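Sharing a structure here in structure tokens format.
Just one protein chain is left out here, and the rest sit where they should.
Should a chain be cited, it is by its letter among A and B, assigned in written order, with residues numbered from 1 in that chain.
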Amino acid sequence: MSEIVLETEGLTKYYGRTLAVDHLDLKVPKGCICGFLGRNAAGKTTAIKMMLGFLEPTVGSGAIFGCSSQNLTPAVRQRIGYVTEGHKLFGWMSIGRIGKFQRAFFPGQWDDKFFADMIEYFGLSKKQKVKSLSIGQRAQVSLALALAPNPELLIMDDPTQGLDAAIRRQFLEGMIQLIMRQGRTVLFSSHILGDVERVADRIAVIDKGVLRASCSLEQFQKAVKKVRASFIGEMPADIDIEGLLHCRRSEKELELVLVGTDEEKIQRWANISKPQKYEIVSMNLEDQFIEYTAPVNHKDLFEWE
Amino acid sequence: MRFSALLRKELRECLPWFLAAFVFLLLFGSISLYSASVLREELGYPYMSLDPDVPQTPVYQLTRTGTLSGPAPYLFLSAIGLGLCLGIRQFWYSHFTRVWGFELHRSVNRSAILFSKVISALLAFIFLAGPLWYIFYWYAGHRELFMVSPPSRHLIEGWIVAAVGFIVYLGTVKAGLSDARWYTTKMFGLGFSVFIIVVVFNQYKIGWTIAAIIAGIFILMIDIMDTFESKEF
Partner (left out) sequence: MAVWVQITPGSSEPIYSQVAGQISEAIAKGHLKTGDRLPAVRKLAAELVINPNTVARAYTILEQAGLVSTKTGSGTFVSDPKMITRDAADVNALAERMDNVIVRGLNLGIEAKDLAEMFKSRIAGFGKQEKDKEQKR
């Protein structure tokens, strides 16, 4: 069992009467890349801010490297790299200057050559002022600033939102490079599922503040299934099958979304319900995520249950 | 090393405002003093003295008595202006630009970040009022130019005015840190500063004036430290 680097226990945040995060129990083991998935305003940024001690939870707690989130010591903060949402940096500083500023807080860890190489690789100059950079370039600087101290834990809040494909790729490369060093862990929130699928080992799915899944990517991909069954005669009024998430009906077809139901159980249901034919439809991660986080009683073209 | 990095960053951010206040005070203060010397005004108002027989006037009369009554209002303006600008630059601006995440995730105690800001502001006030007011005071002491030299007390009173500017700074900081709406209690920090200013300027003895300043700074600082430590960003 790997060491847990970041964990939360019942982490909850109310804004007045709005529940932003609802009893989050997350465990991020060392050495993994954990993709924190959720739709817009699902509570990802709020959760991350609580983990880093920038917001106070209404209930519950978080801990990083065993240190309580509300009281992260300077020594612990030195082990964490943080890329903020929107990559906000000091506009008046030049790239070189902000590099020097960052370096002061990671004595002994900062790799100056790495930082300089990254800046050069991105086609930027140390003399450029941060305020003159485009958002993509600022994101690149942000990435360089986060990676140069070789952090043990890298937390990135929606790092690639609004960025072009080339820069998104650079972020992924950066994550991979980091994870290949001994004992590094990455937690990043995103809703670009293609990116998550590439690099994540584990995913945590948050929906309306609630943690809906926390498992390896493979487990999630295996667990969420879609079954399409066509009927000649009557369709069953009640669908009794374990793990049913959604059910959509049309005149002659039934579409079931199941979670964690193995093929045997599906076969058994088919034997009872007797469809003319049925198939397990393949889904990609995006489809699985959409189905998994869809509201349970949504109306669509079909009758809803 | 970390604190010095924070301090250097804060000082650099204060610099433009400090320079603006410095140049403003230097320019207008010098012009008013110079024109007073040219006009050879007779400035024989009763001024504050430690002599109990001389009638006392409250501190705010600084702007009406003595040779330094020329530059005094400019000192007042530049100190208040600097206080407001620095408070806004350090604690309000970050909200608009949303850099708090980057600022606060540092391998230092949160109070170190606060102190780097407050100390840089304090240094700005010291270097604004310290040399400039002394230069004015020294120039006004030239017997061949002015009829009456300002008493040493006016030097101290000038620094009191600068301290008042620092209190306005702290009030702005407190307002900036408040999460309340602007039309409710957010401005109470500034309101408190104004209250302290009124108290300061209505004292007849300089000892009480200084005591009021120290009390004002103390109260504001304690509150700011508490708020900053536990504030949500």
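Side notes on the structure shown:
The rule we apply is simple: a contact is a pair of C-beta atoms (placed from the backbone, for glycine too) under 8 Å apart; a residue touches a chain by one contact, two chains touch by 3 or more.
Predicted model only: the values in this text are computed from it and were never measured.
Here is the thing to keep in mind: the chain we left out touches A in the whole complex. Only one of A:His23, A:Arg198 or A:Arg228 touches the chain withheld from this view, namely A:Arg198.
Residue A:Gln177 is the one among A:Ser68, A:Ser132 or A:Gln177 that touches the chain missing from this view. Where chain A meets the chain that is not shown, the touching residues are 32-33, 169, 172-173, 176-177, 179-180, 193-195, 197-201, 217-218, 221, 282-287.
Going forward, only the chains that are shown with their structure count from here on.
The distance from the centre of chain A to the centre of chain B, with each centre set as the mean of the Cα atoms, comes to 48 Å. Against chain A, in their complex, chain B makes its touches with residues 1-2, 4-5, 9, 12-13, 97-102, 104-109, 230, 232-233. Chain A makes touch with chain B in their complex at residues 49, 52, 54-56, 74-75, 77-78, 80, 82, 84-86, 88-93, 100-101, 104-107.
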